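In this view, the complex is presented without one of its protein chains, the others remaining in place.
Entry: chain A
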Amino acid sequence: MTAMTQPVDVPENRPSLWNRFLKARGPVYCVLAVIGVVWIFPFVWMALGSVKTQREILAIPPKLLPEHATLENFTKWFQELNFGSYFSNSLIVAVITVLGNIVFCSMVGYALAKMKFAGKNIVFGAVMVTLMVPSVATFVPLFVVVSNMGLSNTYAALILPFLTQPIGVFLMRQFIAGIPDALMEAARIDGAGELRIFFQIILPQCGPAMATLAILTFLSSWNNFLWPLVAAQTDDMYTLPVALSLYSTGQNATNYSVLLAGAVLIITPILLLFVFLQRYFIQGVAMTGIK
């Protein structure tokens, strides 16, 4: 009833629309802005701390801005600690994991979405099991298996277990299921085999899903911690999070300016990706979450 009796906007009222919007939403945005500043302040504090000197970072009470901004904390990572090695380990593992997932998850996704075959339910069951079993349940025996294979402390140990992740299989299966069958039928009539259909018809259509998958996989690989901590045993095999965590719990536990510089070095690449490819991050959560 109330809605029906509300006055209809006449042209003269137009300018006040903006005012009414401000009145209705203004307070909400003010509150959001305040919380937003608090929300990202840990990152700001990290960045500020990473350019402070040893002396300044220990100041009580802490000062907001560094008086003599310095890059010496970063040079320490590059010169005294093996940042190059940690970074390239993280990058190599992440890139190969991403490539593997893109190719292999599309292949399984295609088989599950478009092909009829005996044992399909078994494969699907295996995907479900992988999805549900938490890494904490398998890392001990996984370490034994990997050691017995002679792979401990190698790139293979860091990469192989994550080469086809169930989230990726779901994502690709769902996307490929949406590609019309008519396209494949037409190619079949032209005499194309399954491989050619997959590579020339299906894959070229999968761009958006692959982009999302690539982002999700890169993110989880870059931030992965428990398994690399267990599998990488010498300094030359450490990934960035492993190196930072061990540095932060060792004798340098209170060397905060260097620790914060390390945190900046880990977070910045991902934060940059996030700022520029935000759409794919959000899509990934919505797609794999909602399904």
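As a convention for this text, contacts are C-beta pairs under 8 Å (C-beta built on N, C-alpha and C of every residue); 3 or more make two chains touch, one makes a residue touch a chain; residues count from 1.
Here is the rule we go by: contacts and distances are computed from a predicted model.
A.B. asks: Consult the UniProt record of the chain that does not appear here and report its protein name from "DsrE/DsrF/DrsH-like family protein", "Transmembrane permease MsmF", "Anaerobic sulfite reductase subunit A" or "Archease".
C.D. replies: When "DsrE/DsrF/DrsH-like family protein", "Transmembrane permease MsmF", "Anaerobic sulfite reductase subunit A" or "Archease" are compared with UniProt, the left-out chain turns out to be "Transmembrane permease MsmF".
A.B. asks: Any idea which of A:Ala111, A:Leu171, A:Cys206 or A:Ala232 touches the chain not displayed?
C.D. replies: Of these options, the touching residue for the absent chain is A:Ala111.
A.B. asks: Against the chain that's been left off, what residues of chain A make contact? List them.
C.D. replies: 1-4, 25, 28-29, 31-32, 36, 39-40, 42-43, 45-46, 49, 60-62, 100, 103-105, 107-108, 110-112, 115-120, 123, 126-127, 129-130, 132-145, 147-148, 160-161, 163-164, 169, 182, 185-186, 188-189, 194-195, 198, 219, 222-223, 225-226, 230, 240-241, 244-245, 248-249, 256, 259-260, 262-263, 266-267, 270-271, 273-275, 278, 281-282, 285-286, 289-290
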